[in-house]
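Below is one structure, written out as structure tokens, with a few remarks after it.
Let's turn to chain A:
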Amino acid sequence: MEALGHFNYWMVVLLMMIGLYVVIASGNLIKKIVGLNLFQTSVFILYISMGKRAGGTAPILVEGVVNYSNPLPHVLILTAIVVGVATTAVGLALAVRIYSAYGSIEEADIAEQDQSNSD
Partner candidate 1 sequence: MTGLAIAGLNKLFSAVMLFGIYSLLSAALFVALDAVDVAFTEAAVGAGISTILMLGALALTTSRQRQISWHRHGSAIAAVSVTGAVLLYGTADMPMFGDPLVPALTYVVPRYLEQSGSEIGIPNIVTSVLASYRGYDTLGEVTVIFTAAVAVAGRLGRYRAGEDGPVPGAGMAHHLILRVVTKLLLPMILLFALYVQFHGDYGPGGGFQAGVIFAAGFILYGLVFGLESVRKVVPPSVIRILCASGLLLYAGVGVVSLLLGGSFLDYDVLAEDPVSGQHLGIFLVELGVGITVAAAMISLFYAYAAYKGDTA
Partner candidate 2 sequence: MTAGAIMQLALFTPLAGAVAIAVCGRRPNLRETATLVTAVLLFGLVAALVLREELTREPVVLVETLPGLSLALAAEPLGLLFALVASGLWILTSVYSIGYMRGNNESNQTRFYVCFAVSIAATMGVAFAANMFTLFVFYEALTLATYPLVTHKGNEEARQGGRTYLGLLLSTSIGFLLVALIWTWSAAGTLDFTAGGILRGKIDDSLLPWLLALYFFGIGKAALMPFHRWLPAAMVAPTPVSALLHAVAVVKAGVFTILKVTIYIFGIDLLRETDATSAMMWIAAFSLLAASLIALRKNNLKARLAYSTVSQLAYVTLGATLATAMGVMGGALQIAMHAMGKITLFFCAGAIYVATHKTEINDMDGLGRTMPFTYAAFFIAALSIIGLPPLGGSWSKWYLMLGAADAGQQVMIAVLMVSSLLNIAYLIPIPVRGFFFAGSGEPASPGVREAPLACVVPLCLTAAGSVLLFFYADPIYQLLLPITGQ
């Protein structure tokens, strides 16, 4: 039971770390954004997991049901998802602009170009 009880969280941690790894290791700007999304989505799962109540149902009031899952994390995550997509949109827009300014979306290329005509 001990192991099973935390299995969900372990998977979340694993996913988070994959996401974070992609962000840090990638030199490609768009892949970084993908990684960020991965990272954030796994946090969403963390929230939703802790709202789950064994044997509960979706938090929509129905006559006769008393065992609901926790709606609060759902609300928070609805907000967080929106925030996530907003960040993604802005990040990608920047990446697109960077591509047209530098002709590349590789971090290394950009750094090199900045270096060559730096102040």
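FYI, a contact is a pair of C-beta atoms (placed from the backbone, for glycine too) under 8 Å apart; a residue touches a chain by one contact, two chains touch by 3 or more; residues count from 1.
Quick note on selection: all candidates are chains of the complex that A comes from, given by their letters.
Please read these numbers as outputs of a predicted model, since none were measured by experiment.
J.: Mark the candidate that touches any copy of chain A in this complex, from 1 or 2.
T.: Result: candidate 1 touches chain A.
J.: Show which residues of chain A lie in contact with candidate 1 when the two form their complex.
T.: 1, 4-11, 13-22, 24-28, 30-31, 33-35, 37-38, 41-42, 44-45, 48-54, 56-62, 67-79, 81-90, 92-97, 99-101, 104-106, 108
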